[in-house]
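Left out: one protein chain. Kept in place: all the others.
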Amino acid sequence: MADLMSNDMFLAFSKYATIVVLKMMFMAPLTGYFRITRKGAFSNSEDRKKMLQTNPDVERVRRCHQNDLENIISFVVIGLLYAFTGPDLSTALLHFQVFVGSRFIHTVSYLLALPQPSRGLSWVVGIITTFSMAYRVLTTALFL
Amino acid sequence: MADLMSNDMFLAFSKYATIVVLKMMFMAPLTGYFRITRKGAFSNSEDRKKMLQTNPDVERVRRCHQNDLENIISFVVIGLLYAFTGPDLSTALLHFQVFVGSRFIHTVSYLLALPQPSRGLSWVVGIITTFSMAYRVLTTALFL
Partner (left out) sequence: MADLMSNDMFLAFSKYATIVVLKMMFMAPLTGYFRITRKGAFSNSEDRKKMLQTNPDVERVRRCHQNDLENIISFVVIGLLYAFTGPDLSTALLHFQVFVGSRFIHTVSYLLALPQPSRGLSWVVGIITTFSMAYRVLTTALFL
């Protein structure tokens, strides 16, 4: 098992997958922060007796979190399989870095409600990166 | 690392996991398509100045996407571990193919709102396939 962690490709994947998952995890406390600062927009009655309501800022963070879930899961699964298809390390690093960068830009664009196409473009870049890795996995695996 | 990708079992898992994740990724542009064609049902104020509203068709695609997330994540995690328990290749292929097939039928049933039990049945078949793999993983791993 130690062999795998002495492999540069696996290390590179581990690094970027962990960074982007940590970024995703950060959305949960951020939602909590918005819930508290935006006049108590809670969903659970045991958290706040007085009122249960939605708040546009809280809902925005939640949609951003959901978008992270949908896209980062695809990246993690396909990226892990891709790492085993034996691509060039530099090509793989490029894929991982572009994806992780695109997700950070996506989050900033989403939370600050920057004018489009900043959010849409960063989302598309992440999708294209994942498709590019999926293409390599499929061309490798379809020989089965 | 190249060893793993010359392993038929890992290749089979890679192929079906990638196909089903790509299917899941396809739900996002489909949501966008419905948002545009269904009289601008957007969630973010920067996307459409005039109105923010929900639309039954858009919400349907989103629920289908959410159901994919919940079920495909379980399959990917348990299927990967299952591939390492050393099942027969034909048994493993059967599991992977039945699961992936059930999710495609589920999506079609959901989006076209086919009469039940088409959607419910395809969902249950996917769940049973995942349970069957989880059972093997647990019987292998519980010897620990």
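Chains here go by letter, A and B, matching the order in which they are written, and residues are numbered from 1 within each.
Just so we're on the same page, a residue touches a chain if its C-beta (ideal position, glycine included) is under 8 Å from a C-beta of that chain, and two chains touch if they have at least 3 such contacts.
Since the model is a prediction, treat every value here as computed from it, not as a measurement.
Of the listed positions A:A17, A:C64, A:I78 or A:I105, the one in contact with the omitted chain in the full complex is A:A17. Counting the whole complex, the residues of chain B in touch with the unshown chain are 4, 7, 9-10, 56, 59-60, 63, 69-71, 73-74, 77-78, 81, 83-86, 110, 113-116, 119, 127, 130-131, 134, 137-138, 140-144. Of the residues in chain A, those that touch the hidden partner chain are 1-2, 4-5, 8, 10-12, 14-15, 17-19, 21-22, 24-25, 28, 43-47, 65, 69, 73, 76.
Throughout what follows, only the chains that are shown with their structure count from here on.
Taking each chain's centre as the average of its CA atoms, chain A and chain B sit 18 Å apart.
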